[in-house]
Every structure is written in C-alpha cells, then in structure tokens.
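So the structure is just underneath, and the comments pick up after that.
With one protein chain held back, the other chains of the complex are shown just where they sit.
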Amino acid sequence: MTTQQNQLNALENRVTWRRRFSIFSVAAMAVGLLVVGSLVLTVGSVHIAFRQVWAILVSHLPLVNLEVNWSSTTDMIVTGIRLPRIILAGMAGAALGVAGATYQGLFRNPLADPYLIGVAQGAALGAVTGFLLPWTFLGGYLIPVLAFLGALVSVSAVYLIARVGKAIPVTTLILAGVAIGSFLISLTSYITIISADKMPGILSWLMGKFSMANWEQVGLIAPFLVVGLAVIFIFARPLNVMQLDEEQAEQLGINVERTKLILMAASTLITAAAVCFVGTIGFVGIIIPHAVRLIWGPDHRTLLPLAALSGAILLILADTASRTLFPPTEIPVGVITAFLGAPFFLFLLRRKKKAVF
Amino acid sequence: MATSLESPSTRIEGDFLFLFGNDLARMDLMRRFYFLGSIILALLIAASGCKSPVPQGNITDDLGRTVQIKGIPQRIVSLSPSNTEIVYALGLEDRLIGVTTYCNYPPEAQKKLQVSGYSTVDVEKVVSLQPDLILADSIHKTEVIPALEKLGIPVIGIVAPSLDQLLADIELVGKISGKQNAASVLVASLKQRITAVKEKTAGASKPRVFFVTWHDPLWTVGRGSMIDDLIVRAGGSNMASDLKANQTIDLETAIQRNPEVIVVLSSMGDQAVSYNFLKNEPRFQATDALKNNRVYQVDSDIFGRTTPRTIDALEELAKLIHPELYK
Partner (left out) sequence: MIKLEMQGISLSYNHAPVVDKVSFQVVPGEMLGLIGPNGCGKTSIIKALSRVLPLRSGKIQLDGQDINRLSRSQMAKLIGVVPQNPLMPETFTVAEVVLLGRTPHLGLLRHESAGDLKIVEWAMERTGMSTLASRKIGELSGGERQRVTVARVLAQEPVAILLDEPTANLDINHQTAILDLIRDLCKERNLAVLIALHDLNLAAQYCDKLVILKGGRLFTEGTPRQVITAENILAVYGMNSLVYPHPENTLPVVLASNKADNRSNNSRISEK
C-alpha cells in the first residue's frame, strides 16, 4: 500500500474509532445515570432497605404481582417523594449542562454559563416578586410561572438591546447581559431585604432546592426539556463550525445569525424550565462542559449528549448529598455545587499550560 | 438597690425639734413619741413616692450584655413588635417615641413614629430622637446594638425562647422603667392562665404536633424555641423536638413521623400559602392529621412574637390540640 493509502486508512480508522468511542461513552454514561439514580433512590433520611426499594419499584410495573409487605407511606416515600425528586434533579442537571456547553460554544468563551445573558437574574426577580404578591389565582404555581416569565423577559431585553440590525454581536450580548443582570440583581436584593418573614423561603429558592419535587413538576418541565434538548442536539454540527470565527462559518454555509438565535432561544427555554421550580443552581453549567471537554474533546456531537448525562448525574448526586448530610434538614443544592465548583476552577487554572478550550 | 433614708430623716427630726420645741416640751413622752413617729412616717411615705432620678446601676440583658441604666427611662424606642406590645402592656406607651413599621398591636402603635423596618434600623433617626432606652431583639445583636452602644445609648436585648423567659423579660422591663407593680400584676395573671392550661391538659394523651412556619422547603421549630415550649405546655408533643430551634425538615421525615395535628403559621399579609399547601398536598393525605382533618392555621402576628399575647397563643394552641377538653 502506498503511504497515501496508509494515511487514509489511518484517518478512517481514527474517525471510526472516535465515533465508536463516542457512542460507547454515551451508552455507558446513560447506564451510569440509571445506576446512580437507582442507588440514590435507596438513600434518604428515612431508612428503607435496599431490597425493599427495589420491590416497591418492581411492584409498580404493569403485570407484576408482588406480595406487599410495606406500608403505603413507605411506598409513597419511594415513588412519590424520592423518585420524582431524582428525576427532577436529573432533568435540571441535563438542562444546565447542555445550556452551559451551548453558551460556551456560541460565545467561544470558557467562562460562559447558562446564566450569562440574564436567565438566572430574570428568574430570580420573577420568583421573588411571586413570593410577595398577594395573588392567589395561580396557587402554588405563582412563583414558578413568574420565574419562567422573568427569565424569558430578561433574555428578550438583553437580546433586543444587543441586536444590531439583524445581527447579534457576541461582545455586545455579553455586556448587555451583564448590565441587565446586575440591574435585576439589585432589584431582587431590595425585594429580598423587605420581604420580612418570607426571607427564609426566598433565600432557599435562590440557593436552589428540590425539596418539594413532585410528579406534576416533572410532567410540566419534561416537554420543554425534550424539545429544547432535541433542537440543540440537532444543531451540534453548526455549533462545531461556529468554533471558527463567524465569517468563516458563514462561508461554510452556516446561517450564523439564525443559528445563534435558535440556540440561544432553546438554551434559555431549558434553563428557565429547569430553574423555575427549583431555583438558581450554579456551577453545574460551567463545570460539566469543561469536564466533558477535557476527556472527550470539543466535538459538540459528543459533547452535548455527554453534558446532558453527566449534568444529570452530578446534580442527582449533589441533591442526594443535600438531603443526607445532616438529616432531617437539607442543605441547599446550590451550596453543594458551589463547594464542588471552587476546587474545580482551581484545578482548571492549574492546567492552563495545556489549552482546555 | 435599697436606698437609705437615715441621714435625711435625722436632719428633719432635728429641724422639727427646733420648730416645735416648745410644743414638744409641753407633751408627755408617749404623745411626743406618737407625734414624731407620725411625722417621720408621713415623710417616709412622701419620700417613697418621689420620682427624683435615682441611679439604677447594671442590668444583664437576654443577650448576656451588661448595660448601665441611669435613672428611669422616659424616652423609649422599641425595635421589635414584641417589645412594643410589652411596652403597651405595662402602660408605658406615653414614653414610647419610636417603633418599627411592623408594630401593629395594639392598633394605636401604628401612629407612633417609625424608625425601623423588619431588620434594617434607621440609626440616625433613632439617635435624633434622643432616647434613653432602646429595646432590641436578637437580630440586632451584630450590627445595630454595637452601633447604638458606641453612641452611648442604653440598649437592652430581649429574647424569649420560653414562657419563663418571657415572664422574666416583662418583669425586667417593668423594673427598668419603674413599673414593677404593673409588671408583677401582669405576670401573676399570665401565670395563672398558664397554670390553668397545664391543669386542663394534664393527664390527656399528647398528640404529635407538627408546627410549620414555611412550606417550601418545610421549616419547623425544634427545642429551645418558644413555640416548642407552647406545644409542650398545651399538652402536645412537638414532632420536631429533636431539631434545632429553627430548621428545615425534609418531606420524607415529616410524612414518616405521621403528625396527628398540623399547625401552620400564616404568612404576613394574611395569605394562606403554607396552609393551603399543607391541606392540599397529596403526599400528606395519608397522615393522621389530614385524615382526621386536623390542620389549622394560626396568626403569625401572635405566634411569631413573644409578648403577653403569647399566652393567648398558648390557650389557642391548647384548644387546637385538645378540642375534646374545651367543648
């Protein structure tokens, strides 16, 4: 064989091997997610034996007839409290991981996170306002609805300010996001200060919690998540191409402005859905994309699904820690992720010699 | 601190002898004795009612601080709704010159000058009023109290995590402000009511009570809190007595402990958010409390403060926990 042929084979082999490794990684991590999820189901401030947890789960499957030797309360704890909570944590983690990876790719900036263009600040202001408003027609959904709307309004404001003609220059977007974000934070702080006896509730929301997770919330968030993630995954290749500068991406056939808009909208949607019930949880959106990129490289076709899965695993573990460290009290999840985030950033800084982005 | 009247009285006696010397010389010994004695007695009575500034010395407040009070305070500022209620209960409202925006009981308190929000105190305004006594709370410990101390204003921190402490606090404020009698009377009647509740509920079984202060996440009160004390005295058992005074409890544990009675604190602004949640949350439906329809809401203006009205709270709580005893 000629050297040409050799090298072509080498390239083909590398690509094939790469692809197989990616598929294997995604499958393995999906399995890992299931394993972690089920293990974590058996843990909680109320002690329930491992085997019993499994028995309870299995007994809910159709066509299964198991002898019931546990109380209905125990069943409810496993299937009505822990299970939806774990799923919600997983969904939020997936959303934040993917949104973070998307923003880092869109802005070509390793410090970008899902909250860069005002999502968190808008959601926080909406939620905090919901705490204080005396409206009762939405009942317990007032806060999540206002949080969701707050996030969307905030990002829209940032987008409209940053837009120049039909284009959204990236630097302007970031600056507008920072400016509006700061303004919203100041409003939120003021409202928090005057919130009197609502302050513990507000602070809990701001630091993130999964304590009241239920199946209804799961059902409400799931469609946003599925649609948003699907859209983002479809645009993985354009996101790759956009790692060149925007001019080159246009010249390669990518409609850059439209891609930016679609990816921003989808990311905002999944982030808003993730935080409106559980509050603003930090660090997941930054840590996960970096960690995945370190191991699997920058190709978004692998990066995005892996970010979703590992984000889910991370947040499930963090939530488990939050409810098992000092039972029966809960540490806000945001505190746990911050605890993990700080050393991770130090680790990243020390690796600066080798380019990580 | 006991005051001595010895030196002045011998002086007075000397003057009277000088003034009435002739008359006294003509009286016999017994009548002389009675005459002088009644004059001395009259002087003593007059002197005891005298309000001349008498230095009080050092007081130890609930925050463990030693405060020097000089004389009877005439310009009092209250930095918490609880303290305002105590001030009114002791009849000191005429001396009250500053309150917080949340001091709404009694209603007249709302007409007083407001110098503080929920936790932020307008120190300038307070100082401009030239108070000689400030009644503060535990939240003021780290910043507000040191600031006021530096300006030389006496600040007393009042924190009552139990009924006994509350009664002691009422007596303390009474003593500092020269209203010991009013304080004693009030404390005696409160004690009577407390004992009445204790006797009524003695012997009854103690249901598990879950006191909820917020629902998302669930906040409850544990040992070392006033409400824990109330629950016990009202003949109940605090489901969260193993927790700290103010702590979150996760849903699993709350449900698994199967409360028999759930009492929910209303939120400010008269919303029933937490109450509605506890009443309607499907996962609580299997608890005894929901099955027997024993979920109640109580007013945070009463249950969230430590004032004479806390005994009202005790009585209300006893009725909620043991309705069968109050038919």
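Chains here go by letter, A and B, matching the order in which they are written, and residues are numbered from 1 within each.
The criterion applied here is as follows: contacts are C-beta pairs under 8 Å (C-beta built on N, C-alpha and C of every residue); 3 or more make two chains touch, one makes a residue touch a chain.
Just so we're clear, the structure is a prediction, and the values are computed from it rather than from any experiment.
Colleague: By the document's own contact criterion, which visible chains does the hidden chain reach in the full complex?
Modeller: Looking at the complete complex, the unshown chain comes into contact with A.
Colleague: With the full complex in mind, choose from A:205, A:235 or A:277 the residue touching the hidden chain.
Modeller: Only one of A:205, A:235 or A:277 touches the chain omitted from view, namely A:235.
Colleague: Based on the whole complex, identify which of A:71, A:171, A:186 or A:251 touches the chain you can't see.
Modeller: Answering carefully, the residue with contact to the hidden chain is A:251.
Colleague: Suppose we count only contacts with the excluded chain; which residues of chain A make the list?
Modeller: 4, 7-8, 10-12, 14-15, 19, 108, 234-235, 237-238, 240-241, 243-245, 247-248, 250-255, 293, 297-299, 355-357
In this text, only the chains that are shown with their structure count from here on.
Colleague: Where the centres are mean C-alpha positions, what is the separation of chain A from chain B, in Å?
Modeller: 49
Colleague: Using the touch definition from the top, list the residues of chain B that touch chain A in their complex.
Modeller: 102, 117-120, 213-219, 243, 247-256, 258, 267-269, 271, 273, 276-277, 282-283, 286, 300, 304
Colleague: In the complex, go through chain A and note every residue touching chain B.
Modeller: Residue list for chain A touching chain B: 44-46, 72-73, 76-77, 80-82, 134, 136, 139-140, 193-198, 200-201, 204-205, 209, 211-212, 214, 323, 327-330.
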